Every structure is written in C-alpha cells, then in structure tokens.
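Note that one protein chain is taken out, while the other chains of the complex remain in position.
Moving on to chain A:
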Amino acid sequence: MSTATQLEHVAEAARPTTPGTDRGTPATGVAVPGQAAPVRGEAHAVGRVDEVPPGEGRAFVAGGVQVAVFRLRDGSLHATQAACPHAGGPLADGQTDVDVLVCPLHLFAYRWRDGASTSGAAPIRVYPVHESGGEIVVEV
C-alpha cells in the first residue's frame, strides 16, 4: 500500500500491517474464543476507508492484532476484535445496524457502545477508531 505519505499528521501511527491472503500467516491475535487483550493505546493505520463497503465489515491487522472494522451507513466507523468471543466466529462477516453487530455463526449480538452482548455472552473488545485523510486509524 502506498499510503504512508498521507500519514504525516498522525505521527504515532505505524505502517499498515494488514497481510495479504496468503495461507499460514502466523496467528498472534485472538484465534480462540474469549475477549481480546485490553487496548494498549498504539494507533495504527490499517487501510483506506473505501476498502470497507457501507454497512459491511472488513478485517485488518493493527500492530499484530487482528481487528474488524465496520463502516455503517450513517458513515460512522467501529472497530472490534476480529474473532467472536463465543466461538471464534469471523465478526467482519457479521451484519450490523446502528446499535449492534451480529456474529454470523450463532447470531450473538454485541453493542458498539461498550461491546456488551445483548444475549448474555461474554463482551467483545471494541477499539477506538477514526478516519484520517481517508485512512482508517485503529488504536489497539
């Protein structure tokens, strides 16, 4: 990705680290159920906003942590851990509305606001995310 130049104003942001789709990328993030580690506070630019179609989610890697980033139809951005705390489901493949994210595997719903599950399951980790010059910046 040739976007590093646009990032001067987010000095602390590291380079995009989202790998391609090759097999065998080492698993260092949440591969198994459970809530992801607490936010450390490092910001990473992970990709361009238009890589995430409206209403959908896409997964990225930010500083060795896999995150799911969502762009709602109202334009807001949200980032969560990529694997569902229930059974590791791919949250980026879930469905969204203004309040919640619904995991595709067993349809647990999680609130954007605090990551809590509306179905009584363990919460997900939500990460601060914002747009900066067309880039998505996630703090992990």
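The rule is simple: contacts are C-beta pairs under 8 Å (C-beta built on N, C-alpha and C of every residue); 3 or more make two chains touch, one makes a residue touch a chain; residues count from 1.
Here, contacts and distances are computed from a predicted model.
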Name of the absent chain as recorded in UniProt (options "assimilatory sulfite reductase (ferredoxin)", "Xanthine dehydrogenase family protein subunit M", "Fe-S cluster assembly protein SufB" or "Putative ABC transport system ATP-binding protein"): "assimilatory sulfite reductase (ferredoxin)"
Residue touching the undisplayed chain, where the options are A:45, A:79 or A:109: A:109
Chain A residues touching the omitted chain (full complex): 18-19, 21, 23-29, 31, 50-61, 64, 66, 68, 73, 82-83, 87-102, 104-109, 118-120
